[in-house]
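In what follows, a structure is listed as structure tokens, so that the remarks can point back to it.
The complex appears here minus one protein chain, its other protein chains still in place.
Take a look at chain A:
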Amino acid sequence: MSSSWDVIVDALPVLAQGSVVTLKITVISLFFALLIGLLFGLMSTSRSKILRGIATAYVDFLRGTPLLVQIFFIYFGLPPVLDIKIPETTAGILALSLNAGAYLAEIFRGGILSIDKGQMEAARSLGLTHGKAMRLVILPQAVRRMIPAFVNQFIVTLKDTSLLTVIGIRELMNSGEIIISSNFRSFEIWAVVAVFYFLMIYILSLLSRSLERRFAK
């Protein structure tokens, strides 16, 4: 039996590749999730009952169902009904974006509502439209307050990518499984996988802390 050290060293290239996939999927998913979150966040703070209703329904539905079910639904459920083929990476990104988007919508909503009503009134009294007041006055303040919650969601989504192993995406979790299926060294490999996840998230937290300090103004 080869030493633990050799097992780990042999696994590193594959796990590093998996980590890159994990990071890529996280970043792309969060990008779309931010757009979705902003859209539904704005809708949920709008004056229109219909828009608010749509936003609430979206958030409730996506928060109220397990991510794993959402992944299976998109990857296995939709293609035969719609008669299309959804590549696994697309399905994975879609599921993560929609899911994180729901949580981010709530973060946007909370951030927008946390800004004093007088800010919107002052902006409107100067002749700015609602849209411009939102973009130039409310959101810049709200986003600063939301940074810790954004970072938290980033971390959650990064860890959620591990679920994508079930549809065969070669991210970090999946890479670990593949290595173990050939060398049967669960202990070493899962330990290293855990360390990889931890390092990615730890570095991210450090970055976010310096970002927060920069925006503390």
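One rule holds for everything that comes next: a residue touches a chain if its C-beta (ideal position, glycine included) is under 8 Å from a C-beta of that chain, and two chains touch if they have at least 3 such contacts; residues count from 1.
Note that in this section contacts and distances are computed from a predicted model.
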{"item": "Chain excluded from display, named as in UniProt, from \"Large ribosomal subunit protein bL19\", \"Cyclic pyranopterin phosphate synthase\", \"Acyl carrier protein\" or \"Peptide ABC transporter ATP-binding protein\"", "value": "\"Peptide ABC transporter ATP-binding protein\""}
{"item": "Residue touching the undisplayed chain, where the options are A:Ser114, A:Thr129, A:Ser186 or A:Ser205", "value": "A:Thr129"}
{"item": "Hidden-chain contact residue, picked from the options A:Leu42, A:Val137, A:Leu164 or A:Ile179", "value": "A:Val137"}
{"item": "Hidden partner interface residues of chain A, rising order", "value": "116, 118-119, 121-129, 132, 136-137, 140-141, 144, 217"}
